[in-house]
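This is the structure, below, for whatever I ask next.
One chain of protein is taken out of this complex; the other chains stay put.
And now, chain A:
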Amino acid sequence: MEDKEERIETSLVAIVIDATPAKKFASQPLDGSSMMNRIFDSMIAFGNAHLMQASHNKLAIVACNSKSTKFLYPSMDGTSRSYHNRPGQYDMFAKVDSDVRHGLGELILNDLTNNDSTKSDSLLGGAMARALCYIHRVQRELSLSHQLKPRILVVSGSCDSALQYMTFMNVFFTAQKENVVIDCCMMDTDSGLLQQGCDITGGQYLHIPSIAGLLEYLLWVFLPSPSCRSKIVLPPPAKVDYRAACFCHHKLVDIGWVCSVCLSIFCKFSIMCTTCNTEFKLNRPAIVPAKSKKRARIE
């Protein structure tokens, strides 16, 4: 018989939502309102459903587009906005709703100034980094009688951005270290990087066939916490492509050449590394005059 103190499990879900408005599917009308509205309505409903599961549960929502990232909930505005809640509605639901809509409005207004937002990539990496810092802070501030079980849910429709590779990988390794599970709900396209992230942290990756059913997928697949997911039949994990992309062409390679100094990957053998500018020793036998020429060049 062991008398272990029961620690209250507090589940924290940080939703990272990609609010890039210029995507094709986002502006399609559906049932009278645009798809974008539907996506955000589903997300708020999911957030409220999570808060409803237990009184200690916590929620955070971070949104991003190609210009900036923003904490929608908890709101970083100093002013406490008055919100109208329907009689009988839990106060916190109304607060979440009002904060998210207001913050989202500000985020989109910031983006309206420049028209070429379609060309640059969405700043998902930055949003996930901020969510991780928030999780770290909540973990520090929580009292010892509570045990925090954090997870991040990424809802996105953008494809991979090869230039943000470092940020993504740092976020995944940090999440693995801090025991944060990263789940991913992809609309419209697949993302290899997020697949790797879900695999590294032990989360669930799902590519949704129909966006109209987003809320249903969120509630059925992503609402249960990781500890009880083993008892539920969930979509099977996809086979993750762990190949690396070469630094010269950004093509995936099976067999590559790795510089021993800076670990950059090349698809072809070359004499100099373009990242760290070190010259490589050639192991091949060469005719004597050519050998002395190479020696002179390296020295």
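Methods note: contacts are C-beta pairs under 8 Å (C-beta built on N, C-alpha and C of every residue); 3 or more make two chains touch, one makes a residue touch a chain; residues count from 1.
As a convention for this text, contacts and distances are computed from a predicted model.
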{"item": "Protein name, per the UniProt record, of whichever chain is missing from view (\"General transcription factor IIH subunit\", \"Phenylalanine--tRNA ligase alpha subunit\", \"Alkylglycerone-phosphate synthase\" or \"GPI-anchor transamidase component GPAA1\")", "value": "\"General transcription factor IIH subunit\""}
{"item": "Touch with the omitted chain, as defined above, among A:42, A:66, A:191 or A:204", "value": "A:66"}
{"item": "Contact partner of the left-out chain, one of A:36, A:129 or A:184", "value": "A:129"}
{"item": "Where the unshown chain meets chain A, residue by residue", "value": "64, 66-69, 71, 74, 76, 78, 120, 123, 125-127, 129-130, 132-134, 136-137, 140, 163-167, 169-174, 177-178, 196, 200, 239-245, 247, 252-266, 269-270, 273-275, 278-281, 283"}
